[in-house]
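A protein chain is absent from this complex, but the other protein chains hold their places.
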Amino acid sequence: MAVNQFQTQQHQNLQIHRLPQSKFIDAVRWLPPFAAFDKFIVLSLFDPTSSSSTIELHSLDFPDSANPNPILSPLSTFSSPSLSRTSFLKTSQSLIAFSTFSGSLDFLSPNYSSPDEVSLDSLPSLQEKGFHVGPISCIDVLERDCVSVGEDGRVNLVGFGDGKASYRRVFDSDGLVSYSAVKWASPMEFATGGLGCSLQWWDQRRKPGEPALQFKGKWSQKTASGVVHSIDIHPSRKHTCMAGGSSGTVFGWDLRWPQQPIVLSGVGIGERPSNPISESEVWEVQFDCHLQSSNITSMSSSMMPVMMCSEEGILAVLEPGAEPFELLEEPCAINSFDINKQNYSDVICSLEWESLAILSRS
Amino acid sequence: MPAPAAPNSDDQLSLFSPPPSSPKQPIIYPLHHSLSSPVSRIAISWSRGNTLRLSLLPQPSSNGGIEVNDGDDSSGGSVVEVKLSAGNGGIDDDAQWRRIVYGSVAPFAMFQSRKNSAFSFSKLPVGALSNVDWWEYVMEYSKEINSLLGTTKSMASSIVDDPRRILMVDEEPTSLKAAWELLEIFYADKQSQAWLPERLVDWLADYDSLFSETQFTVYSKLVDLQQRLLNMQTIEDDQKYWDCLSSALALGWLDIVVKLLRLHGSYQLDQLSRRETENGLVEAVVVLVSKMPRLRPELQAGRLGECYKNKTDFIKGWETWRARVTKLECSGYWVQCGHQKTREGLRKILQIMLGNTEHLSATTCHWVELYIAHFIYIRPFTVGFESLYSQAQKCIQLKPVSHPHSLMGLMVGILGENTEVVLAECSRAFGPWMVTHAIELLTAGNDQSEILLHEVRQNLGGVSIEELHRLVYAQVLASNQLTWQIAPVYLTSCRPGMGMLEILLYRQPVHLKQGLLKNLEICRLYELDTVSSNIMKIAGVHHWKHGRKGSGIFWLQQAQDEIRLNKIAQQLFDFVGKSVSEESFKQWEGLIELLGSDTRTAGGLEFLHKYRDFKRSLQQVVDGKATDAARQAVESLILLMKNPSTPQQFWLPLLHDSLKLLTWREGPLLDVAQTNLLLNKLQELSMARMRPDYVEADLPTQALSTVRLALATNLGRAILEEQ
């Protein structure tokens, strides 16, 4: 798809480009590159006119420094008539995994020939009845291992063997508990989140088949009524989780002090910044290593900065004890974002109004 | 596909009938279907916004639905969706259309809030505020909306290197943009009201191509000429060349005129010696054209004409220039010009510059062109709105049109200062988006339109025309799954909109988390607590009944729906009462955690949380022998027995489970008061057993007497202890 329109604004070494897509963006992720200077983006798009979903792989180029408007060039597209809308998308070097609202988990494998030629190979998908009932709410991918959770209260691990995907049920709450977020910490550990701002830590070695640790924060009523939408795990300190959810809540959970949330943002919590950056749903959170690489002194602080996006259209970086730094303020919701793990200065966001926003920080 | 049975220019269903009170025949639309048998029955259902879903049902055969004729594999009917959205302003690409819709939200909302604050500040109707700031706001709004409608480069301004290319179109201009700019010129741009004629000249230069759809225009003449130019040598022999020159000049397209004149054969090097005078005349005209005075603040760089900012200077300049034109007209050189067509053509050009009515009329194609030509050459000193309308009517009489372009209708409405006609034309040709956003311009500084559009009408059920249009537009937005979330912006900006917003929110599907939360966010923003709790109830019941008990309870808790939660508590107690084993309790752990986290409205479910705590400390007592654990268990037990939400059916099982505590070897764990409380409960229970609706717990028959004995023993020991 060609770049139809662009908008650039200069803001303290921050460049923002908006690329209208003419289709609803269900999900967007960076694809880890195969060579040093490649930038690839995976998009899941929904076309309301034809009611069809596609997964598209694009390369992102900034032609020259004088003209910094990025160009998205399509490399490969995957679609199938039976494809349902994407509920969550995750990528690793060798795998693009996306879950759907109809309860299936599909996989694509990127096949790299050159920076201009990357194809998408379809791998067998999981859509058995016993896998999940109803929509899969969240997945995470670590190399070629996948974990999925759903509102049905099931936690499944998916692996590849003999060229086909197979799953193992870790837990089934039988609908008594619903999960809405999941994130790998290590090949044996992952964290889940759900209703009531709850978090669970799973350790497959020490305590298989049930949560090894439950987060029990003493929340005020307002926060307790929230849902966790997104979890991230500290890239170097695996015992620190960050969660984002309803009412603008962003909080950290240190496994060593499981009763004390480190609240970065939120409404109705005792100790919090005077002006909450958001009062609505925080759809995604990710630890932000960008400042860290440039500013070594901040390493000493207790927690790394966190980027979040919200239904109110805010993309911001939060840090304990500091004023939030707003990167974007859109008139519509920012449904998801992804920080480029190879180049932390690049961020890509999906906007409610059928647009992508690409941010370059320097 | 057969065409619509009734002639209808824009082939769209307009929800709003524009010319008030004029009786209209209903528009007939065919509903195409592929059924082999005729439709005998239609079932109607309104779907999102103003879409209709129709079930077309053929007559079912009488023999139980099984077709005798096996060859007929027709289906039993079909469901079609009909979008009644009024026209999208001639923009056919849905995605492009949505982009305009998205883009107009922020300017609209910004303008509304500025209007509201201006209103509250001055206590005067907005129209009475005539300060500079206000008009800047209006212009800012207008420009932002305008920028969404595409970019058009002025045709005359496009300086093309190729000398033989006189027209360049980067982007197809749209009628929608042309209409918006027309409104902007007349209603928003108060700063340049003094240069109105020149603004109209520019406007027509940009959009004359649009009129070519329905009639012959100067633009289409030029397009024709462009074709011929490419393979023509002696251009000045062609009458069309001279016609086009006059026509382009009549509309003030000076750059094109000069460019065309320079193509004249006399400029060619080999011709110079033979056609000196001829060339001199052509060049003289070129100079005059290039120096034509224009009453406007500025001219784009590279564009021709002499710019005058105020009327006095302009009148002076104009008279000087006219004198020069007259002088050339009377010049003796004309007889020395050997080329007849050049002579005639150039003199015709001079006539136009002198404002010869006949020539102007002959060289322009439709009335708008003639009207513009009038401004330039006959009444160049027109400022503001003086007699604009009567002039337009004269032009219409001179050049009547059988099928007027929608922009012409709009122009007549504007010039006639008839707000109703302007709205009707906007609505008919460009649909609800245009009307909703254009009303802001119409009412910006015009008291009469404001009264007309803001007056509450009983005939319309107590809404004003402005409100009506916002409702209609919101309904269009609501019919699209990607734009419905924008509807609240327009609905909340008008009084009756809240009622419709409630209906709209109520009809959104809530079974998926993301959609539900986006719905609730809108409720939060506009403080629609009742709707919000209703939506959560719908979600809660849906999850509960579809096997997601946790989500069900969660959303019902959010809705504070005590009635349903209490019913759920009953069901859960029955289940828990049946299976209190540790194993099954593990499964409930997460749910109980959730219940405990919300102290507001767990309803009877609060009990489960306490019960879990009790069972847990009891377990510790069984595992070890810690008296501390035992004391804690007793605390939990007393709390449970005191709590009114503990169901009666649990009293005996609780006490029976606690037998070990009641007969604690190391000494009595319960004091006298506590023991008495439990004894009273036991008494109450024995009374309740007499009633027919009592549910017997699944316990050994002697359970009650065992508990009573244990309590009695404990009481005795406690009394001794206390003394």
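Lettered A and B in written order, each chain numbered from 1.
Convention: contacts are C-beta pairs under 8 Å (C-beta built on N, C-alpha and C of every residue); 3 or more make two chains touch, one makes a residue touch a chain.
One rule holds in what follows: contacts and distances are computed from a predicted model.
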| item | value |
| --- | --- |
| Missing subunit (named according to UniProt) among the choices "LAME_0H03752g1_1", "Protein SEH1", "Proteasome subunit alpha type" or "Translation initiation factor eIF2B subunit beta" | "Protein SEH1" |
| Residue among B:47, B:112, B:418 or B:663 that touches the chain left out of view | B:47 |
| Hidden-chain contact residue, picked from the options B:454, B:495, B:524 or B:616 | B:495 |
| Sole residue of B:267, B:321 or B:506 that reaches the chain not shown, by the stated touch rule | B:506 |
| Chain not shown, touching residues in chain B | 2, 5, 13, 15, 17, 20-21, 23-24, 26-36, 38-50, 52-57, 60-61, 64-67, 74-84, 457-463, 465, 471-472, 475, 478, 481-482, 495-500, 502-504, 506-510, 512, 514-515, 530-531, 534, 537-538, 541-542, 544-547, 563-564, 567-568, 571 |
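The definition used in the following text is that only the chains that are shown with their structure count from here on.
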| item | value |
| --- | --- |
| Centre-of-Cα separation between chain B and chain A, whole angstrom | 29 |
| List of chain B residues in touch with chain A within their complex | 94-96, 98-99, 102, 105-106, 109, 480-482, 485, 512-513, 517-518, 521, 524, 543, 546-551, 554, 557-558, 586-588, 590-591, 593-594, 597-600 |
| Complex interface listing, chain A residues touching chain B | 20, 22-24, 48-49, 101, 133-135, 137, 151-153, 173-178, 180, 194-198, 210, 214, 216, 219, 221, 224-225, 227, 246, 279-281, 311, 331-333, 352-354 |
